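Pasting a structure here, questions to come.
Only a single protein chain was left out; the remaining protein chains are all shown in position.
By letter and in written order, the chains are A, B and C; residue numbering begins at 1 in each of them.
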Amino acid sequence: MPPMKSEDTTGPVYWRSLEELQRTPEFREAVKREFPNDAWDQLPPATRRQFLKVMGASLAMAGLTACRWPKEEIVPFAHRPEGRTPGVPERFATSMEMDGVALGMVVTSYDGRPIKAEGNELHPDSLGALSAIAQADVLQLYDPDRSRRLLLREGGQQYVKQWSDFEASAVEDFGGDGTGLAVLTERSSSPTRSLVRDRFLDTYPKASWHEYEPISRDNEREGTRLVFGRPLRVHPKLDAVGVVACFDADPLFDHPSSLRLAREFAGARHPESGAGARLYVAESSFSLTGVRADHRVAIASSRVPVVLARVAHLLVAEHHIELPAAAAGYAGEAGQTLSGEETRFAEHLASDLANFQGGGAILVGHQQQPAVHALAAVLNQVLGSTVEYTADPDPDRPTHLQAINDLVAAMRAGSVQTLLILGGNPVYNAPADLRFGELLGEVPVSIHLSLYDDETSQRCTWHLPRAHGLESWGDGRAWDGTWTTRQPLIAPLYDGRSALEVLALAAGMEHTTGYELVRDNLGGRFRVLDFDTVWRRALHNGVVGGFAWETVSPRLSPGRLAVAVDGLRALLDAAPPTSERLELVLTADSRVWDGRFANNGWLQEVPDALTKVTWDNALLISPGTARDLGIDDGEMVVIEAGEASIEAPAFVLPGQARGSVSLALGYGRTAAGQVGNDVGVNAYTLRTTAAPHVISGAKLRGTGRKYALATTQDHFAIDTLGFEERNLRVGTLVREASLDAYLANPEVFHEHEHHPPLISLWKDQAYEGEQWGMAIDLNTCIGCNACVVACQAENNIPVVGREQVLNQREMQWIRIDRYFKTEPGLRSDEIDDAEVVFQPMTCVQCENAPCEQVCPVAATQHTTDGLNAMVYNRCVGTRYCSNNCPFKVRRFNFFNYHKDLADTTMMQFNPEVTVRARGVMEKCTFCTQRIEAVRIGARNDNRPIADGEIVPACAQTCPTQAITFGNLNDPESKVSKLHEEKRSYATLAELNIRPRTQYLGRLKNRADGGGDVGHGAPHGEADGRGKETA
Amino acid sequence: MSEAAIDSVSYLDNTGDDPAVRARLVVGDNDFHSVTEKVCGIVEQPRPPKMWWVAFAAASSLTLVLFACIGYLVTTGVGVWGLQVPVGWGYAIVNFVFWVGIGHAGTLISAILFLLRQRWRTSINRFAEAMTIFAVVCAGIFPGIHVGRIWFAYWLFPIPNQMSMWPNFRSPLLWDVFAVGTYATVSLLFWYMGMIPDLASIRDRAKTKLRFYIYGVLSLGWRSSNRHWHRFEFAYLLLAALATPLVLSVHSVVSFDFAVSIMPGWHTTIFPPYFVAGAIFSGFAMVVTLIIPTRKYFGLEEIITARHLENMSKIMLATGMMVGLAYSTEFFIAWYSGNTYEAFTFLNRAFGPYAWAYWTMVTCNVLVPQIFWARKLRNNTVVLWVASILINVGMWFERFVIVVSSLSRDYLPTSWGYYRPTAIDVLTFLGSFGLFFTLFLLFVRFLPMIGMAEVKGVMPQAHLDRPGHRGHGDYHGDIAGVEVV
Amino acid sequence: MNEDKSNDIFIFPRWSWVLRPAVAVGALGGALYATIVVTFGFSPRATDVGYAPVQPVPYSHAVHVGQLGMDCRYCHTGVEQTAHALIPPSQTCMNCHKSVRSNSEKLIPVFESYSTGMPVEWIRVHDLPDYVYFNHSAHVRRGVGCVSCHGRIDTMEVVSQQEPLSMGWCLDCHRNPERHLRPVEYVFQLDWVPEEDQLALGARLRETNDINPPQDCNTCHR
Partner (left out) sequence: MSTDRGHTSGGLYGYLAEFDKVDELLVAATKVRDAGYTRWDAHTPFVIHGLDAAMGVKKTVLPYIVFLVGLTGTAAGILLQWWTNAIDYPFLISGKPLFSLPANIPVAFETTILFAAISALVGMLALNGLPRLSHPLFTNRSFKRATDDRFFISIEASDPLFDANATRELLESVSDQPVEEIEELT
């Protein structure tokens, strides 16, 4: 479906109630349970909230009753809103804001229930894609653990309050000129909010304002300040067909516009169109970017400046690049000895940078010191890189660490009487050495607005329920400044209010509803007669044109550069880490980010891209270091950093830098909710203002206790036999070749296929009409898990929990297979470094599907359009099909996984997909519900289905567009063309199962032309192994 | 007389292989009546001995455990077992194949040995047939309960329905339904039919009205008429002729469940003969395991003689070596085929995570039977009994290795796994033994556990009292000779 | 030995073998009877057809459609575009009933709904399992008349289920739709009868409109 069909998205119409509401007695019960404080019978006439709750949950229940049908009621509108056809999904453009950057999305709403978030093609940071985290935001909306009421905590007592109570008490709390009044808030780019903030600070001139984010790009910002004399926002570009060097940087994951960057990255990697960029990565722990690197060197984070400095040195010394006088200091011999690996990396990179001047870029990770960013900025300047700059939206803002430091100082001084905390969770995520929690207890009046009654709320006097992003009005700015609107898709389920509204209330503004605030603010910018049209268009598109910031071409400011150079020198002198004095790197988690999504089942169960660990964070340690310290995979270890120490399970990860261990933040929550409580360990307890990201001198001690990490793939460490076999198979399953080899011989991906001719016993079936197929480009897949969550959201896939995952019963229909590629001949206990390849694996819809023939009740059959259909309501659950599936992509409902689901959570269900009962097999069917929807529509107006009209959830959300779906019988369709490409191959084709999904081989573009040629050599090995067998 | 010659060897030992004389199949000085006495006596004793009660109490309580587990399973979901992806079949299917295998001895002994004119079968066939039926009952439970939605299991049968749907006859599981169903029915018929004359004996000896009526109805008014015997014999022969291919087909079909799939380690053409051999192997082992204590306890050594045991041990030796051959063939083919997946599967069996199961299997099934080469050992009932139990263990592990180790590591290394049974798995398995023994104990208590009519048929007295004809079975009715007398 | 001193001998009474045919007949008859009961008694045609619940408002299709000749689509607005035919909002009723019968007792629920905004709770008559995805537009646009599934609604005082709506019943029509195809313009004309032979007409329509109803599982199950 093309995004944003409904032209007539007017303000207050869309969230009105739905057509058919099957209301059952059980459901009334459910409502009472869910919403104790309002009795069904005394419903105020058609209040939106009641209605939404009712219809949403009820529909979901309808989805669940899969047996003989009970007496059902049909409850139509009393007044059906104009332009509204009940039962037909609608799509609305809105946005979500994280760390002060708004990400545009289009949310599908079914009869008033937002059920799925997709990317907004018009938004520069989305381009139609959405990250796993952003998609999972929908589930958070319905989270039954979200706080439902205002709480006042006084003298150990806890009172339930109403907003009116708060408004009343707020009057005195926010009295006078704001002396003793402090505000701590999340970073926000919302123009409306800055307006309201100004109004607030006007009202309370003495009030202090602090913005804190645990994870931010402040270092980069400060780096630019050092180089250019003013903070700038850095806009990397990856679409250049040149060379990109990432130093601890992961632009494909942790950058606010990672989705755009991923799209650019993929664009630069299509050999058929001559695009072949080269990616260098030097990092301490495997990142999504690192996985895709052509040259990767695993070095401790504290070595990054050293290597970068060497690159600078080489550029000047070997390649005669002129540094400006002020930066001359960089040119000097770095005085550090580099390992052979590091040197080779530096040399290759230096010469490539020199060759690709104007077509390259050096990116540095946000956890690196400003001085390192500074050096990168200088080099980018002199090399004329593709990096662009815009002015920082808020140049006077102190860094987040500074901000919270100031606040804590004030709290210590006792000068804070009233502390208003808008969002965030400082008690949990403020640097440990600040002891924020304790100090908070001493503040007379502390108010926390939050989705959950979380760690911070529990230490505040007031807790205010916050409206979810999909429940509230707002706006924000994309990374490039594009004005992004946010509109609610559902009235607040839990009586929450947005930060905007609360702030406006505190500021004593006359208009305090989000709708008015946002509309007025935008209206203020447009001096046009017909603002209404502008407004509608803005809501419809989700973005307002012409508001992106101008790029600036800054000049080096000599004054500060000196500081930068000295800063760098200091870093260079640091001793490299060893197994005894380890370096501990605290990273943002690929799933719960900084911990705010800890209570989100989808994200908790998404396997981490590299470790495949779910429901936990683990201490990543390189095999070498593990051997030095005698630590086993999965052993509980004690990490000592400074005076703090915690216990965490160790995960041995090849490709992790020696002497560097890393641990993800965001776990070990104590007040996250039923899902997120006590999952993993809390790394924030090790985090200090001095060393927020990279802690040196950490010690590691094994405890000998084992801990079972719930991974969806077996660990790297398995028995030798399996290890060797796995190495043999990787090459044939995930085919890879060097770009040079491929260009020289396009057949390289098929060279090693030899199996007897694939003849069928029977006459082949004639497949006429549409024949659906898929192509997945392994060269552009970055393993970001977006498709996994998209599929989960679209297909009502249950979350099963850690215990079940431990027992290999995870339910996601797509899994991203991760293989380590190590030098042949090495034993598993000799490995230290490794390359990683990803392969998204879901049902490939075999034409000769082994699963179909063995089902005794014909519950899985082949449809005339070539799908391997799975009929849930016919399945008796023999599991024979799963046994006989060579890809093991079928999933089984071992229990009734929906039994304990809250009614609100059920509201997320997609009514177009059956909710599977216990004892039933399920799997991917190329989103058959989407196919049917389009097919019926096309047939209704007697037209053929256009290529690209049907888009499965996974393909829709893929940031790199690695997944292509379409009609294989149409030679013009994109998918047919991709299947024609030389890189295209079918996995396990030798079984003559004829998969409908084909993979496009992966390419490596190394400077030395190296990289494996073809897909490794399993046969020679096989024969050798054959002898062994004899 | 040659009879003396035999007896002089020893009173009970009839294992001698003197080609000059046909060894006696009933030893001691038994006449028809004493046989009747011995066999019917067991059924007729007013109350069963203590040991029986003890055994029955144990067995029936295990049966309760079985039903408890099934109840829990049905109400909670198959997740209570250790199953997962990739290993979608675990204990349930292993037990199914195990029990079906055991269920082969009975029909085999009654049918094939009958066709081969192996007269020594007469003392043990009833017993073995009973065992077959009970084993099949146990086997039948597992495919039934292992499905995710038991309440829809009837969809496996071709019943007309409002969905206008039919089961998929291309699925081996459906073949199973028919094969096992047929096998159960035919075994039951065979067993019952053979019992009719003996039930009549009990009827005719009845001391109480109730007993008379019960056995009277069961024996359908059999009046040992020779015109009836004539048809009876024919029917028996026909059933034997039908049951023989059937017994071979059943385990072949069971093996198709695996052979027809594409899983390395399953997709093998030698499975049918391999499975059948294994079935006979395990079946005989189970017969021996049961018969040794029973015959001792009920004093039937004169009817179920040392020779019977010895013959069975020889069959076990033979089939055990067939199974061993199958194991090695699999390995050879895995290498010879050049199919790397196949090759790995077998390496993995022997040296992978499930090596322990594999080597248990090899030890019990291939090495243990080798002791039967030694006459001394195979004629020592204790040794024989222990060996037979080990063989049962080994055969269970064979099925475990085939089902679990093949599934646990198939094509994509990313979906490899390791299957661990849960307590419920184990209890259900033990429970099935409870059910088996409960039925068995009821059988020895209430039904003639030895085919008297057949045993009498092979006793010397059953034939013309004429030198040279002593103990000689076949009479080919040369009535002319009689007329002369 | 069986020489029991009691000179009593057990035998079965003579009539016991007269019983033989009786038992045989009984067994066979019983089996037959059971089959019949299950086949006909449990079929949706017996269990579901004729379901006619009492509605909160005694709305009569007979009056509105039969006598007043209202078109189905006046109320069931979605039927040509979407999966659901749609039950009309109280609003729709009020379009006329503002003036017509504006003080009728029977209409009170509608009036209340209209004023309070709370819905009228109609009771679903044609109810498919939740795992079945039926699409009205797909059928109506191809010339499958309302009457084929719903019967002569225009004659019903109280709507009742006319067809079993079972999978087998659906498949019958999907396999040979000729019996139910009519020119699209007559789809909503419940009393329409073809001048020519229905089968001939159906075959022709099927040809011209190229109608091949899919029989794949995923046509109805997703």
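FYI, a contact is a pair of C-beta atoms (placed from the backbone, for glycine too) under 8 Å apart; a residue touches a chain by one contact, two chains touch by 3 or more.
Everything numeric here is computed off the predicted structure, so don't read it as measured data.
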>> I'm checking contacts with the chain that's been left out. Which of B:95, B:110 or B:168 qualifies?
In response: B:168
> From the list B:242, B:357 or B:393, which touches the chain that is not on show?
Replying inline: B:242
> Since one chain has been left out of the picture, which residues of chain A touch it in the full complex?
Replying inline: 760, 762-765, 846-850, 852-853, 858, 861-864, 994
>> Under the stated touch rule, tell me which residues of chain B contact the chain that is not displayed.
In response: 31-33, 36, 158, 164-170, 174-175, 178-179, 181-182, 185-186, 189-190, 192-193, 197, 200-201, 203-205, 216-217, 220-235, 238-239, 242-243, 245-246, 249, 253, 256, 452-454, 456-457, 461-465, 473-479, 482-483, 485
> Touching the missing chain, which residues of chain C?
Replying inline: 2, 7-14, 16-17, 20
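The criterion applied here is as follows: only the chains that are shown with their structure count from here on.
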> Any idea whether B-C or A-B has more C-beta pairs in contact?
Replying inline: A-B
> Just how far, in Å, is the C-alpha centre of chain C from the one of chain A?
Replying inline: 48
>> Can you compute the centre-to-centre distance for chain B and chain C, using the mean CA position of each chain? Integer Å is fine.
In response: 53
> For chain A and chain B, what's the span in angstrom between their mean Cα positions?
Replying inline: 59
> Which residues does chain B have that touch at least 2 chains other than itself?
Replying inline: 165
>> Give the residues of chain A touching no fewer than two other chains, as numbers and ranges.
In response: 874
>> With touch defined as at the start, can you tell me which chain B residues reach chain A in the complex?
In response: 76-79, 82-86, 88-89, 146-150, 152-153, 155-156, 165-168, 170-174, 177, 257, 260-263, 331, 334-335, 338, 340, 343-344, 346-348, 351-353, 407, 409-417
> Contact residues on chain C for chain B in the complex?
Replying inline: 1-2, 4, 10, 12, 17, 39, 43-44, 164, 166-169, 171-172
> Given the complex with chain B, which residues does chain A contribute to the contact?
Replying inline: 713-714, 719, 721-722, 725-726, 728-730, 733, 804, 807-809, 815, 817-819, 841, 850, 853-858, 874-880, 882-884, 886-888, 890-896, 917-921, 988, 991, 993, 1018, 1022-1023, 1025-1026, 1028-1030
